[in-house]
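Can you keep this structure in mind? I'll have questions shortly.
A protein chain is absent from this complex, but the other protein chains hold their places.
Let's look at subunit A:
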Amino acid sequence: MKDFIIPDRDYGTPAAKSDVTVNLLVDGIAVSVPSGTSVMRAAAVAGISVPKLCATDHVSAFGSCRLCVVQIEGMRGTPASCTTPVAEGMVVHTQTDDIARIRKGVMELYISDHPLDCLTCAANGDCELQDMAGAVGLREVRYEPGANHFARRDAEGPNPEYRPKDQSNPYFTFDPAKCIVCSRCVRACEEVQGTFALTIEGRGFDSRVSAGMFSDSFLSSDCVSCGACVQVCPTATLIENKVIEIGTPEHIVKTTCAYCGVGCSFDAHMRGEEVVRMVPSKDGKANRGHSCVKGRFAWGYATHQDRQLNPMIREKITDPWQVVTWDQALDFAATRMRKAQADHGVDSVGVITSSRCTNEETYLVQKLARAVLGTNNTDTCARVCHSPTGYGLRTTFGTSAGTHDFDSVEETDLALVIGANPTDGHPVFASRLRKRLRQGAGLIVLDPREIDLLKTPHMGQGLHLPLRPGTNVAVLTSIAQVIVAEKLYDEEFIKTRCDWDEFLAYAEFLLDPRHSPEEVEKLSGVPADGIRAAARAYASAPRASIYYGLGVTEHSQGSTTVMSIANLAMMTGNIGVPGTGVNPLRGQNNVQGSCDMGSFPHEYPGYRHVSDKATRELYERVWGVPLSPEPGLRIPNMFDEALAGRFRGLYCQGEDIVQSDPDTRHVTSALSSMEIVIVQDLFLNETSNYAHVFLPGSSFLEKDGTFTNAERRINMVRRAMTPKNGFEDWQVTQMLANRMGANWTYTHPSEIMSEIALTTPSFAGVSYDLLDREGSVQWPCNEKAPLGTPLMHVDGFVRGKGHFIHTEYVATEERSGPRFPLLLTTGRILSQYNVGAQTRRTDNLVWHPEDILEIHPSDAENRGVRDGDLVRVASRSGETTLRALLTERVAPGVVYTTFHHPTTQANVVTTDNSDWATNCPEFKVTAVQVSPSNGPSEWQEEYGHHSEQSRRILPAAAE
């Protein structure tokens, strides 16, 4: 859907929420608005744009520019319409002689201190100051040249008031000469983003926007480069460098961000097929007009020179790549896959679908496995992140779905955040949560590290339970014990929505002294008082919500932890109403979708087991082939089978398993043992170092489809430019399938969605028409819920009665000991995304050029490690080297790093331990030793050499 640019209507002040409606007249037009609405917004609703500069509906009214004055009958003077609330029967005039005179005077003052270089200004054509000068009819500026902020020099020499541009941020420029000090940027930083990096320093004529301290630049300040300030700036003071470079955009393509599981809606502002800027959509239901540095700015990878646009093949993984035609590459791939099956059996091959690709693409890849290859050997990278969520929530609630939408956070009274670092991993959600925390909601954080959320400015006291990695179940079970022992549970809810006897049995289990806070303190390091305080706060908050991340799932007891979370929500009745719930924060953009689409080896789309006869027969009918009733291999099982010589071929779309999966050595030896590895990606990634076929992929800007975010919201992805590689990813999969005899004839992803809707009850009502009309819908979307389901389990659990599961703590086998005395836990940071394939190819590198090891100063001192030293991190799996950062953010005995950079390969160190129920790897706990180092580890050198060799490319042979 291409729209011509119609500036997103700005109502001047945010919408008010009220059940009371107020009626008034604006310029003779009757209008009804909720009580608490500003006169400015009421006028906008009536279709009248009151001139304004400091007001925007992104932030609350400020009343500083005095341009929006109006006259109201019965009121004295000329009140600012942005700060004046409506009243019943009000009669407002937005244009009178008095008002016109005042506005001209105001504009004249503004313009007297503004450069008049409009024709060459980057905001030319998109400048609110320019628009307002026009709107108020300003025709002359009577002031003589005098003191100002914009001229470099005055008659006497350099102008002491002039400040040069701040170009320290790679994505936008701050030009103080053009600033009108409306303070929109400062307020957006506070209210929308919640970082408080910007301020107005000085007073009167000396007032200036400043990032951090006087000595700071935008880059050195606390600024997280979310761009909210750029979005609200009415002039060219804060503006995207791309706009400076290219000019104003001419059309908009509405689409969805391809980074984290928040799934922000974006307007891609285009000029031709070139993206000028990405602007978060105000009508985006996940993000409500906000974004982070990745979504707004880090999309340059789509046109990066590293992108591979041609198919390539090679006999052996030690050969250089040979550029070939699509026909040659697909023939080579199909022949080898079929040969592997002929030699080693139908189940000797498999696929890995991508949580970064669209639902339609994922659906096709799993269909290729089941219907074309004839095996259920399909898995997805959700295996290594949220598979325990699926298992745990399905067991307790009856569906693996997260329970609430993101809007729900606006009504929560307390958020319990477990094993998640939202300000880095899910930044837009973090901003929405922080807004609620500033309004007074409570916060409890259960995490080994002191995450940034705990340092939210202007919130109350947050409670941090810094547990030892691997003890989630112990602490959560102990919290449950306190709730039961102190009778803080919601008896009515349990009796009506769950099984009371089952609860009593669980209560008996809980009351055993081994789950007491004192006992658990010994295991977890969390003070007993902290456990009690958390239990009381969570149970007594009227509406308490739980948000959790991979710090919950990526453990040997990941599934048990999810179930203990579900137990807490059930016993306190925190399910089914806004502001409560169990909300998994999904890692990648389409983790939810890839699971929904049947990527797992044991289930078809919509989470129906392959042994379920009715479902299998349905797919046999629609796909026209017999299907296997037996579960296939999960990713870790694929590697084990490969090493046993029984798994010989893999088609891997949009995943970099070598970098993202644990125990890299194990993964690379498994891949090295295979006959045919097909990688489909934008770049030659780490996995392609072990591949025989490379099929170039397309970026999210180059294709149509849908992503499903963490709140089950199905969002449209729309093609903004022609795929540089020639095909959208679903087309490549179709070509490969047809080489193997599939006869697929899809001509557009909407046809794939129709097939999904036809075969999957929870998607029965979904169509591209519906999505175009509604913007997005949350599944289940069917006859019972034609417009989707924002909240799950409102009147009863999906499975009927909620199910309490006993949650016994079992210590992981990965324990620190004399050889490996520290526990390594891993995570990610704001500016980089996952394996970094995308973000490392953007200017986000200025924030995070390499992975760093966080270590407590006392642990560092014991080992003779100083800040910035190169250190060796070794586990029983392997070793790597990286730089140390001394910080008290991690407790003694715990070290932390990210896995964004292939030169570090943090996963060389992680082990093959995994969750008992789902084989989700235990990324979050690895026993390690840290020691000073003077260079790369042996592995890094070997791998570096192989990587260099296996990325050689020979040009296409001459015809």
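Note that in this section contacts are C-beta pairs under 8 Å (C-beta built on N, C-alpha and C of every residue); 3 or more make two chains touch, one makes a residue touch a chain; residues count from 1.
Note that in this section contacts and distances are computed from a predicted model.
Hidden from the displayed complex is a chain whose UniProt protein name, among "Menaquinol:cytochrome c reductase cytochrome b subunit", "Dihydroorotase", "Bifunctional protein PyrR" or "Formate dehydrogenase", is "Formate dehydrogenase".
The chain omitted from view is touched by exactly one of A:A100, A:A147, A:A505 or A:L758, namely A:A505. Taking the complete complex into account, A:D640 is the one of A:D640, A:E675 or A:E755 that touches the chain left out.
Set against the missing chain, the residues A:R208, A:H251, A:H602 or A:H748 yield one that touches it, A:H602. Screening A:A147, A:M213, A:L309 or A:V810 for touch with the missing chain picks out A:V810. Note on the undisplayed chain: of the listed residues A:T96, A:S611, A:T722 or A:S931, the one touching it is A:S611.
Not every partner is drawn; the one left out touches subunit A at residues 347, 377, 505, 509, 556-557, 559-560, 601-602, 609, 611-613, 616, 629-634, 637, 640-641, 643-644, 646, 805-808, 810, 912, 914, 916-919.
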